[in-house]
Each structure stands twice: as structure tokens, then as C-alpha cells.
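Here the complex is missing one protein chain, while the rest keep their positions.
Naming follows writing order (A, B and C), and every chain is counted from residue 1.
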Amino acid sequence: MDRITFPGTLDSLDGIRQLVKAQAQQAGLEKKPTYQLLLAIDEIATNIITHGYEAAGTEGPLDVLMELTDGQLCVTLEDEAAAFDPLKHQMPTEEFFALPLEERPIGGMGIHLTVNGVDEFRYEYAGNRNRNIFIVKTGAADAPA
Amino acid sequence: MDRITFPGTLDSLDGIRQLVKAQAQQAGLEKKPTYQLLLAIDEIATNIITHGYEAAGTEGPLDVLMELTDGQLCVTLEDEAAAFDPLKHQMPTEEFFALPLEERPIGGMGIHLTVNGVDEFRYEYAGNRNRNIFIVKTGAADAPA
Amino acid sequence: MSLHIKAQVKKVAFITLEGEVDSLSAREFQKEIERLAVEGPDELVLLVEKLEFISSAGLRVLIFAKQKMGTHLAVYIVKAPESVVETLEKTGLHHSFNIVDHYV
Partner (left out) sequence: MSLHIKAQVKKVAFITLEGEVDSLSAREFQKEIERLAVEGPDELVLLVEKLEFISSAGLRVLIFAKQKMGTHLAVYIVKAPESVVETLEKTGLHHSFNIVDHYV
């Protein structure tokens, strides 16, 4: 499994998208799930950079790991910011999204889009690192039988 | 041939259009030539009212005569304003219409649209009356053979 | 791939014409143009989907609009019925007005 290290800053987002996009294309992932995957990764990467590093006044790496196995593409983001499990965060409800804009907090869309954008989203904390894991079914087996 | 007399004022235009339109529909004239005929009549009727009567400070009638014969509809406008033959008026050239708007006189479109809107346009002066005659082919014979 | 942004604010005059413009009703049309011209719009958008008739008196108001609001003024004639387009073409006005299905 390749590991590519980006600086944990917002100008890494573009490169991360390009990297994952290339891999998704190679995996034969369709346009729509590819877009949703890129969006999910962008949301979590943004949170790591802004809420994880920047808000704490720290800096650190953002690693991208990708693995293509039979029928699925697995992308992992690793960072060294304080532990944060997005799945433990109170998700906005249906009612929240139906609120008129004036009555609605401006944020809170990122984790919602992440969880709804991939087939599986997992969080782990290991070796002082957050591991945000995105899994999408590619529909095609990696190697023809 | 029916003769319907309207006052030679601009508020007669609507009624004249409705009258001719009903006749054209009865004649089975298609939508497009009907529109062109109404336009031609509107242009000449406007000229009679504004350039014929109003500009001379006079008033007078505007008669509409309609005749449906084998394969053609003939509409005649009769008025008692000073004699004016639209066909003798200098028609705008192709170059005129290609001029940028700044360099182009604002009027002069009415007679052009008239002549180009019907199959035949004729002018006669008889009995102290202008007779503007519009002829369109209806395509269908009046009575089936 | 980066982001390209183009931004501008325009004053747009919208006029919807429904029904028939002849030499009589052209006067109302002209009054509206005069009223709007005061506000100095950058563009004029005429919504004419339901314009059933327009004579040269109406076309004169169109020409008047350009002269009043500035000949550089972009005028869009949106959803003109076929017969109206034909009249604009016969009088060469399609060179000076944008005859379109949609403004934007």
C-alpha cells in the first residue's frame, strides 16, 4: 500500500484530489461515485487541516494511503492532530437541512456529505494517528478471473 | 362583397385585425400568411390614419372590404384622405436595413413590410377614395369542385 | 485545476410584452421604455413569448429604446414567436438585437 505524504495545509487539497482521482479512474470507478469519494476526502482533509492542525496552532502531515482490492477501493487519510472521531460528532438531522437559511447554522455539512458519499466510512486511532478510512465498491474485480 | 366601416382612428386597428383574421381563418389561410396579411393591413391602415387623416388635421372613414374567391382572399382598405400611392413611395433598399441603427432613419418600414407580406399589393384611386388592395393565395379553392 | 471566477453586477431592464403591439398600444410600450431609460440600465431584456403581434410601430419603439438608452445597450429579445422573428429579419433589426431563446 503506497503512502503519500502531503503537508497538512489547504493547498494540498488539490493534489490529494488529483491523486485519488487518478487511482479511482484506474480502478474503473464511475464518474458519480468518484466525485462523491473526492468530496468525502476533501471534507475530512479540510477538517483535519482547519479543525485539527490550524485551530490548535499546530502543523503536521496528511498522509494518503490507497489500496485497490477485489471490487473495492480503500483510501485512508492519516494525521497527527488531536484525536477526533467524525462518527461521534452529532450529525445534522433531516430537520436541520430543511430549516430556512436564516435559522440554520452555517457549517455542519462536511461530515454529513462524507458519510453519505462513500459505501463505508470508518475511523480508527492508532499510534498517535487519526485514520479516516473511505471505502467504495468499484463494481469491477481488480484482476479478471 | 361586404363593406365594414371603421372610424379612421388608431383604436380601430384592433377591430380591423380581428375582422380580417376571422375571414382568413374561414378561408383556411395558414397561420403564417395570415399573420403577414394582418401586418400588411395594420401598416397601411396606420399610415392612412396618421399620415392621411391626422397629419392633415382631418377625419374620415376607413372601410374594409373582403372577398373570398377561388383560391384567393382579397382585402381592400378604402379611405377619403388625400391621394397617396404607397407603391410610388421610395422603398428602403437592402443597404438601408443593413445600416447600424444610429445611422438609420427610424421609420420607413411599414410599406416594405406590406409589399413583402402579401402575394399581391395594389393601389387604386377612384371616386375620391384611396383603395389599398391586399391579395393572398389561400391555397384551397373556395368551394370543392 | 484551479478556480476561475468572473463577476459583475449589471442593471438589467426586463420588459414582458403580452398580446399585440400596434400603433395604438405602441405608445404604452414607449412610455415604459422612457420610464426605464431614466434608471440607465446596462441591458434590456424583452420577454416576448406571448407577444402575438407587433407592427412597425412596435419596432420603432425598439429602435427608440436603443437611441434613448444608448446604442451600445445590449438588447435581448427572448423567445420571440416565429412571425415576430421574421418581421425583425425583414427589417434588418436582427443585426442590432440579440434574438435568443434565453437571456442567460
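Here is the rule we use: a contact is a pair of C-beta atoms (placed from the backbone, for glycine too) under 8 Å apart; a residue touches a chain by one contact, two chains touch by 3 or more.
It should be emphasised that the depicted structure is a prediction, and the values quoted were computed from it without experimental measurement.
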Checklist outcome for this item: Missing-chain contacts on chain C, rising order, are 1-21, 25, 28-29, 32, 35-36, 39, 41, 45, 47, 52, 78, 102-104
Item to check | Residue ranges of chain A at the interface with the undisplayed chain | outcome: 10-11, 13-14, 17, 31-32, 35-36, 38-39, 42-43, 46, 49-50, 96-102, 104, 106-107, 109-110, 112-113, 116
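The rule is simple: only the chains that are shown with their structure count from here on.
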Checklist outcome for this item: Per-chain C-alpha mean nearest global C-alpha mean belongs to chain C
Item to check | Two chains sharing the most C-beta contacts | outcome: B-C
Next on the checklist: Need the CA-centroid distance for the pair chain B / chain C, whole Å please.
Outcome noted: 26
Next on the checklist: Report the inter-centroid distance (CA atoms only) between chain A and chain C in whole Å.
Outcome noted: 50
Checklist entry - Cα centroid separation between chain A and chain B, in whole Å? => result 73
Checklist outcome for this item: Among all residues of chain A, those touching at least two other chains are none
